[in-house]
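Take this structure first; my questions come after.
Removed: one protein chain of the complex. Kept in place: all other protein chains.
For clarity, chains are labelled A and B in written order, and residue numbers in each chain start from 1.
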Amino acid sequence: MTEPLLSVRDLRVEFPTRRGTLTALDGVSFDIMPGEVLGMVGESGAGKSLTGAAIIGLLEPPGRIAGGEIRLRGERIDILSPDAMRRIRGKRIGMVFQDPLTSLNPLYTIARQLTETIRTHLPLSEADARQRAIALLDRVGIPAAARRIDDYPHHFSGGMRQRVVIALALCAEPELVIADEPTTALDVSVQAQIIDLIKEICAERGAAVMLITHDMGVIAETADRVAVLYAGRLAEIGKVKDVILDARHPYTKGLMGSIPTLTQESDRLVQIPGAMPRLSAIPQGCAFNPRCPEVFARCFVERPEPVKIESGRQVSCWIEEWKVGHG
Amino acid sequence: MNRIARAWDSDIAWSFRHSPVAMLAALVALLIILSAVLAPWIAPHDPFNPASLNLMDGFTPPMEPNAFTGNVFWLGTDNQGRDIFSAILYGARISLFVGFSAVVFAMVLGISIGLLAAWRGGWVDSLLMRIADVQLSFPSILIALLIFGIARGVIPPAYREEMAIWVLIVAIGLSDWVQFARVVRGAALVEKSKEYVQAARLVGAHPARIVLSHILPNVMGPVLVIATIGLALAIIAEATLSFLGVGVPPTQPSLGTLIRIGQGFLFSGEWWIILFPSIALLALALSVNLLGDWLRDALNPRLK
Partner (left out) sequence: MAEPLLRVEGLWRRFDVSKPWLNRVIEREKPQFLTAVADVTFEIARGETFALVGESGSGKSTIARMIVGLLGASDGRILFDGKDMTALPASELRALRRRFQMIFQDPFASLNPRWRVGDIIAEPLRTFGLATGAAAEAEVGRLLETVGLSAKDAEKFPHEFSGGQRQRIAIARALSSKPEFIVCDEPTSALDVSVQAQILNLMRDLQDEFGLTYLFISHDLSVVRHMATRIGVLYLGRLVETAEAKTLFREPQHPYTRMLLDAVPDLALSGRRRKPVTGEIPNPISPPSGCAFHPRCPLVHDRCRETLPEPHSTATGMAACFATKGDRAETETAGTA
């Protein structure tokens, strides 16, 4: 088996506040293989964006990594100096955020932002960097790239800006791209184009993708595997097809049932009662126990660890644990 | 849980308890305000009662017995034998009264204009904000002087003395409303576009009711901040006007008046007559200003 590109083990992120320390991520472990697209899905506050921020070393203070390790091709990157981490960001890990405007400096032309990033990470002359930038813009679908490269970000529409950001993320040939809600701010018809673009272009360049989103539909379209987060913990991880068509964790089951689809005919959606707990009030035992339809005594006492139920599939649930234990 | 415990546990109380500067400033301001309010009971002398003054006590240095009478004054006396400490207490009383009243006046005026501009929009908004712009391009002390001058011309001489304080309050208030109006207008425009205001419009709630009970409570945070900082500015403005001799009448000396009296003796060696009132003014303005700064930071969610 090949070595994972990114390996996260027992990641724990804490936020010290005046009312005590909040644990925003607790014991999250997963791998991303080279060239693979891993979806990271969860509701707001589940910790999916924090996972991305922790990996690239951009946790907002006072948040901090309190435990676990993050390895990029076997090398620990969670303990690197901010300076060393900056060299990895952009070069080995590219980033695409929800709002393209936060990734682009409104005062500089697209050409300047792209060539600067390219020359920071690659030994290229100004002219070569520009050629490369134009080729990239062309590849991400900017019409008349050679002319439009000298425009400013506000000259572009939202969808076009997100294409520029994707070009920016890819310009130094990273091994991993972390895309945090890359399509949430876009219109439905543009969203589909951007999803296709990310998928295609990363496959073409052999870059792995960590796709963070709240939208199961986007995951279904794009990802190879999916990790479902709940209250800062990993509920379930596995191949997209397995998780979507045969969810095992009661939360994932509820989540899948609650999404309206174009094909269903039912009158009512499956609903999970209640809401995800606040970080300050995560229940003892399994975090999902107050909302779980299949809850039993053990769930209130002990926290279930991820258990491997088949190759590449892990579920954190006592029921699955029992099934595995009893054949 | 009762109200007091909940208030003590709130974010703002927490931020207060963790800011030594804010606590010290609050302590100083509270001390000055309390002693000013309680001046008639705690001042050792009544500087306004000519019968209690003894000209022989004049120019007594601090903490030294007077050469003729043997009386000791903590902070010394001025040329007329007034006890400086008592004069400061009474002076702070006047300064604070003028400051508070001027800020309340400016606040009411500014909030009304700001809300009106934001709610009506269009030419009403343009007109009011252009007036504000014009006023902002003059130093506010100049505006206060102008208003003061006009008032002197309008009010008959017989009433000038007793009206002086009110004229001063109006003059400072009128020179200071722009800040409030601008901030209130900006915040009100944001609130006005929010959906809860639309929801109230939808059920046909009266515009005055929407503005006063929906929008106003939500713009009061920044208003409080400017009001606090404005209080320090108003106190200084009052002192400046009184120092220039156009403020309160000499029979009711404020801190500014005391400083003006004192600066006449600065070069003849009676330093205490100007020093102590100046320190009192500085302590009052600085502590109020620091409180305002803290309040601004505490209410600003972006700095948390």
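Please note the rule applied: a contact is a pair of C-beta atoms (placed from the backbone, for glycine too) under 8 Å apart; a residue touches a chain by one contact, two chains touch by 3 or more.
As the structure is a prediction and not an experimental result, all values here were calculated from the model.
Asker: For the chain that's not shown, point to the residue among A:127, A:188 or A:297 touching it.
Answerer: A:188
Asker: Among A:81, A:102 or A:271, which residue is in contact with the omitted chain in the full complex?
Answerer: Checking each option in A:81, A:102 or A:271, the one touching the absent chain turns out to be A:271.
Asker: Which residue from A:94, A:159 or A:238 sits in contact with the chain not drawn here?
Answerer: Reading the full complex, the residue touching the unseen chain is A:159.
Asker: Take the complete complex as the reference. Which residues in chain B touch the chain that isn't displayed?
Answerer: 194-196, 198-205, 214, 217-218
Asker: When the complex is taken as a whole, what residues of chain A touch the one chain not shown?
Answerer: Residue positions of chain A that touch the missing chain: 43-44, 157, 159-160, 187-193, 195-196, 214-218, 220-221, 240-241, 244-245, 254-255, 257-264, 267-273, 275-276.
Definition applied: only the chains that are shown with their structure count from here on.
Asker: Roughly how many whole angstrom separate the Cα centroids of chain A and chain B?
Answerer: Distance between chain centres, rounded to whole Å: 54 Å.
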